[in-house]
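Structure first, commentary second.
One chain of protein is taken out of this complex; the other chains stay put.
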Amino acid sequence: MKKFEYLPEIAKLGHVAVISADLEKSLWFFKDVVGLEETAVADGVHYLRAWGDFEHHSLTLQAGEESRVDHIAFKTKRREDVNNFAILLEDAGIDVTKVQAGTEKGQGEAIRFNIPAGHSFELYFDMEKPLVEKYRKSVLKNQPLKPWNKGVSPRRIDHVNTVTTNAGEMVKFLKDILGFNIREYIKAPNDQIVAAWMSVTSLVHDIAVMTHPTDQHGLHHLAYWSENAQDMLRAADILSENGLKFVGPGKHGITQAMYIYVQDPGSGVLLELFANGYQIFEPDWEPIEWTVEDMQLGVTYWGQETGKTEAEQRSTNAGFTKSKTY
Amino acid sequence: MKKFEYLPEIAKLGHVAVISADLEKSLWFFKDVVGLEETAVADGVHYLRAWGDFEHHSLTLQAGEESRVDHIAFKTKRREDVNNFAILLEDAGIDVTKVQAGTEKGQGEAIRFNIPAGHSFELYFDMEKPLVEKYRKSVLKNQPLKPWNKGVSPRRIDHVNTVTTNAGEMVKFLKDILGFNIREYIKAPNDQIVAAWMSVTSLVHDIAVMTHPTDQHGLHHLAYWSENAQDMLRAADILSENGLKFVGPGKHGITQAMYIYVQDPGSGVLLELFANGYQIFEPDWEPIEWTVEDMQLGVTYWGQETGKTEAEQRSTNAGFTKSKTY
Amino acid sequence: MKKFEYLPEIAKLGHVAVISADLEKSLWFFKDVVGLEETAVADGVHYLRAWGDFEHHSLTLQAGEESRVDHIAFKTKRREDVNNFAILLEDAGIDVTKVQAGTEKGQGEAIRFNIPAGHSFELYFDMEKPLVEKYRKSVLKNQPLKPWNKGVSPRRIDHVNTVTTNAGEMVKFLKDILGFNIREYIKAPNDQIVAAWMSVTSLVHDIAVMTHPTDQHGLHHLAYWSENAQDMLRAADILSENGLKFVGPGKHGITQAMYIYVQDPGSGVLLELFANGYQIFEPDWEPIEWTVEDMQLGVTYWGQETGKTEAEQRSTNAGFTKSKTY
Partner (left out) sequence: MKKFEYLPEIAKLGHVAVISADLEKSLWFFKDVVGLEETAVADGVHYLRAWGDFEHHSLTLQAGEESRVDHIAFKTKRREDVNNFAILLEDAGIDVTKVQAGTEKGQGEAIRFNIPAGHSFELYFDMEKPLVEKYRKSVLKNQPLKPWNKGVSPRRIDHVNTVTTNAGEMVKFLKDILGFNIREYIKAPNDQIVAAWMSVTSLVHDIAVMTHPTDQHGLHHLAYWSENAQDMLRAADILSENGLKFVGPGKHGITQAMYIYVQDPGSGVLLELFANGYQIFEPDWEPIEWTVEDMQLGVTYWGQETGKTEAEQRSTNAGFTKSKTY
């Protein structure tokens, strides 16, 4: 495997591309209620980001007949990693599609591919840091936009949580080929991994994988991060006043983070509002193992429960059924 | 009824006297986990208060064969109100017992009586403001004790919530004889009041009354108030780490306050940790009416639900069955 | 003084009427930055209130050549108290002007008068509770408006803080004629009261009085209350991003409340954003005395200092010089 001086590496989660069957409602939800900011609208695609996201967009929304997640994008550590990943993936028997610079506004050359489980991933390195109009710009040089303009107003994108029928296989792929580290996982009595939280950053997860009985390549939720626990309580008021049902607030044992789960009424995509949690700066981190016995505490340390498993929750409480990655 | 120049009036909730079948466990719960401070121990009675309670005690704990609430005490507005209430109550056909000064440590002359529903009430005016050892004293002249010494560390006692089989009658008594104002209430389809939140202060309730199918004179819970919503989240961590189950955090529609319900494992008494909420300074307040249709929102604006009615919750989730007032 | 069955009583602070030399800037400040909601605009007067204020308005803004506070209004406990106060005040040698119902939109019959120190007060009882458009209405029956619509978004008006050259005399008037209780005060070495915090409610102050070397009848600041300490930190972000200088956050010893002081750039009126603090339900409250020695702790428990006295602060840090009541 010594084709490269360095193995290509992923640096962080970049964005999620959502197709919505009711774009107007999705825009109301993500812009007015959640309070994401719009960087640009081009060719029917709305490019959104949170006030603390440094790049051009962390979410795209566009109209489509059926709601689904088009792709999940990760940024590589170096520019050459995009091509090197292409080589690595093709060696692993995966079809890779090159995406021209500018296909997504602000984004340089990228690649897309379906991981074996079926989810569509994108890898890119170059991404424009957009000029911001003076009235929207923070007075701080290190902060892209003024906060608290509207709605919940989270700081930045945090992670995606995916489902598949064979979590163990998907986790292995994410680890061996894409380089994600397992930070915490749930092990079934038969020693199979039924859920894992994985990251390339110091976050407990940039991506999680959970077992689903039938959905081979689904998105459980995408998450935006707020800075303080109390922001979750303010979010709960805002969601309630906008007539939106949600699960939470509560605190996960796994990740130690506070959560609220609420569904975009336009696309059906489940959004997690997320706050607090711990970080892993340890280079010798030993993945935390949860068993079926203590899993309940791992899923819900306290607060309104998300279901016995989150996967169960997904198709029951929050009614998320349509969003898929292909 | 012109026996007095002024009608006697109640100023505030004073304290709750709890008998515990497992005093040691109750002391652990209220002192170490909740973080109440001990003013004194005398004749087997532990006198506790929160760091912001100005009086000698807001909770007493003592051992007994069966756990129960011995009495709920309210402070009158003027010293002479204690006797004037005695006259008023006897006129209403209620037996009144005089309690000698010092029977409860720090407390002056008082009266005790059972309201028609059966709950035992105490009325007092004089209450010592105890000297505090220098190391426990706040540096602020207007604050009795240093905060954050241990556990949850709420600021002050807030309210009691009672149950009875005929809420309407008890509410009428509290209003007509004791002068509590109805602030919010739930009305059954037959126009009966099934629950009411009542106060003599600007708080939405100093006392609430809820219908219970069989319990004629019970305490649903007593509540201590913390200053900030985030204190509820810290409390949730502390309770979880101490192995205590609880309901919440959530936010009531009625009172607009955040809640956590947790049971004292010693006495079985249900404690509400409470924060935020609104105040009524309006002299022309019109009681807020909730119907069976919108009651659910009134009970739980968001968060982990307390049951379809709190009374239901009481005998299910929190398992509070033993504590009674006589 | 037995002219009335009951002495008339004040129930609460109602509103402050501000004349602004730069109305547009004041509207930007109070509506967009602070986030007050507009109930109505009539005859050039903008009627504003916070989302948790139950009455028609808690602040009025109108254009004028010179910025000043036109009057401070308090609501009486009973309808007849308005007239009874008129009698009481005239007996005390004070000129009283009757104000027709509707002179202020939503308000019933009222009286206005200058207290001996010179500040213009208004007393009213009847005040419309305005109908709210569905999209602005809270889903909760006990909450007038949806919160978090814009800017800081405090819950309700809290208090006014006034200055005068002889604080002791003004305090005496507020106590003897208007019935305000002294809750805390600062005493000079010559035993004179140099500042006092006074209330008719359970708040530590509905009105404060501070000594000023030259200003006989000024407003130091008006205050709006937010529910949580963290709201002060979010407010600090919002003010900073809007290019507004402010003092704080900090915590007063007196009142135990958190503060931020920021000046309306239109009128020069100083606004205090205020959170937390303690309440006095004690009928036998003994006013807390602060001396010149411990006053510093009383003014600033911690955080950015407001000046050695607030009165000093007023003319230095915040530059509030123009607003006056006549």
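As written, the chains take the letters A, B and C, and residue 1 is the first residue of each chain.
Rule of thumb we're sticking to: a contact is a pair of C-beta atoms (placed from the backbone, for glycine too) under 8 Å apart; a residue touches a chain by one contact, two chains touch by 3 or more.
A quick note: this is a predicted structure, and the numbers were derived from the prediction, not measured.
The chain not shown here is in contact, across the full complex, with A, B, C.
Considering A:Q230, A:S267 or A:T306, the position touching the chain not shown turns out to be A:Q230 (whole complex).
For the chain missing from the display, the contacting residue among C:L36, C:A229 or C:L273 is C:A229, taking the whole complex into account.
Checked against the full complex, the one of A:H15, A:R68, A:R155 or A:R234 touching the unshown chain is A:R155.
For chain A, the residues touching the absent chain in the complete assembly are 11-12, 52, 54-55, 75-78, 125, 139-143, 155, 184, 201-202, 204, 227-230, 253-256, 276, 278-279, 281-284, 288-290, 294, 297-298, 301. One chain is missing from the display, and on chain B it is touched by residues 138-139, 146-148, 151, 228, 230, 234, 237-238, 240-241, 243. Although one chain is not displayed, chain C still touches it through residues 228-230, 233, 236-237, 239-240, 246, 248-251, 258, 301-305.
Convention: only the chains that are shown with their structure count from here on.
Of all the chains, the one whose CA centre sits at the greatest distance from that of chain C is A.
At the interface between chain A and chain C, over half of the residue numbers appear on both sides, which makes the contact a same-residue one.
Multi-chain contact residues of chain A (touching two or more other chains): 228, 230, 237, 240.
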